[in-house]
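For chain A:
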Amino acid sequence: AAPEKEAPASGADQSGSQSGAAAPTTGENIKACVVSDEGGFEDRSFNQSAHEGLLRAESELGVEIAQAESGSPDDFDPNIQNMVQENCDLIIGVGFMLQDAMIAAAQANPDIKFALVDSTFVKEEGDKAPENARALVFNTAEASYLAGYASAAMSKTGKVGAYVGMKLPTTAIFNDGFADGVKAYNEAKGTSVELLGWDKDKQDGMIVGDFSNQQKGKELTEQLFQQGADIVMPVAGQAGLGTLAAAKEKEGSMVVWVDADGAEAQPESAAVILTSVMKEIDNAVFDTIQSVLEGTFDSTDYIGTLANGGVGLAPWHDFESQVPAELNEEISALQEKIISGEIKVETTNQP
Partner candidate 1 sequence: MSAQVTTSENQVVEGIRLPVQWRDPVVAAVMLILTLVIAVMARGESRISFADISGWFEGGIWVISAPIAVWTMTVLSVVGTVIIWLRALARKHINGWWLALVSVALVVSFLVWVVSDRPTAILPVVSLLAGGLMFAVPLGFGALAGIVNERSGVINIAIEGQLLVGAFAGAVVGSAFGSPWMGLIGAPLAGMALGAILAWFAITFRTDNIVVGVVLNMLALGLTSFLFSTMLKNSQHLNQNLKLPILPIPVLSDIPIIGPVVFRQNILVYLMFVVVIVMQFMLFNSRWGLRLRASGEKPQAADTVGINVNRIRWHNVLLGGALAGLGGAFFTVGSGLSFSKDMAAGNGFIALAAMILGRWNPTGALAAALLFGLATNLGGVMQAVGAPIPAEYLLMIPYLVTILAVAGFVGAVRPPAAEGKPYP
Partner candidate 2 sequence: MKLELQGITKVFGPLVANDQIDLVVEPGQIHALLGENGAGKSTLMNVLYGIYQPDAGRILIDGEPVTFNGPGQAVAAGIGMVHQHFMLVPVFTVAESVALGYEPTDAGIINKKKAAEKVKELSARFGFDLNPDAVIEDLPVGVQQRVEIIKALSRDAKVLILDEPTAVLTPQETDELIAIMKELKASGTSIVFITHKLREIRAVADTITVIRRGKVVGEATPDASEKELAALMVGRPVDLGVAKEEKAPGATVLAFDDVTVIEDNGQVVLDHVSFDVRAGEILCIAGVQGNGQTELCEAILGSTRPTGGHVTIDGHDLTDSTIKHRLRQGLGYVPEDRAKDGMIASFSVAENMILDVYDQPPFATGISMHPQAVIENAEKLRKIFDVRVTSVLDPISTLSGGNQQKAILARELSRPIKTLVAAQPTRGLDVGSIEFVHQSIVEQRDSGTAVLVVSTELDEVEALADRIAVMYRGRIVGIVPPDTPRDILGLMMAGVPYDEARTAGKEVRS
């Protein structure tokens, strides 16, 4: 991963954003636009997070917004092009699939600012990213490492599970960190908690085949339960809702939600959500919009880490009372070590 410098105000640091809202420094208003990946803005995943960031910018910063959902990869180019035509000042693409289209658009429109979620603007080693473009990437593995450790500790059956919607670097990275976290727990405690549904070495594991089939997500979760897992982390967008439904039906099972804080986003399922691996795309989007508004936009990549709060482990919420204080401390300690660089969470899927 590239070194982090000058990261914009972290998502955890809500107050900072808020204060910025009160006083837009450059008088002029701007238009901020988001182009989604396939899946659309209701995918309960990164598109939705980015969209929420956009909507928050509209309501808090008063910027003009525009949005475009892509139905297929064939829509990326024209959607970005439409945003250019719509005189956007900042165009944010969501997903590494948009990389090529975004690089081309950034190069063709030097007056417009571009930001890309989950991918850099660098295609090949040695290429230079355009001056008007900023990558918004996340080292999610750091946070899911903590989740893996916590899950291993909380599992009563000694088995935890994870699955993805499709095998993509942005989903696999969750599982890689999770796997390392479980391993760390085993090494620390001499246990042999198993992770079902993901093999970090082979980079292979359970998949739904898409990010929308809740029924399949539910059934896969039930099969993980049958194999003895009692905690499951679905990295599958909407399909992950199936896991929540399955967990509610199975006594003693828990879910690790991803992207947003599940207990807040799905309050009706809070009772089964142990914690969430948060990837603060909305904050990154919001901050990027704010930086354009304030004229502080630069082309430095933004890398969300535990250190800058771009990724993180959500509070325990309903499980507060069940999580041993000891574990809480261990997690905090691990977080410190990761932030300080003492522990390096490494995966091939890192941005």
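Regarding selection, all candidates are chains of the complex that A comes from, given by their letters.
Things worth noting here:
One rule holds for everything that comes next: contacts are C-beta pairs under 8 Å (C-beta built on N, C-alpha and C of every residue); 3 or more make two chains touch, one makes a residue touch a chain; residues count from 1.
A quick note: this is a predicted structure, and the numbers were derived from the prediction, not measured.
Only one option in 1 or 2 touches chain A in this complex, and it is number 1. Taken together, the chain A residues at the contact with candidate 1 in this complex read 40-42, 159, 161, 163, 167, 194, 196-197, 199, 204-207, 209-210, 212-216, 218-220, 222-224, 226-228, 238, 241-242, 244-245, 248-249, 268-269.
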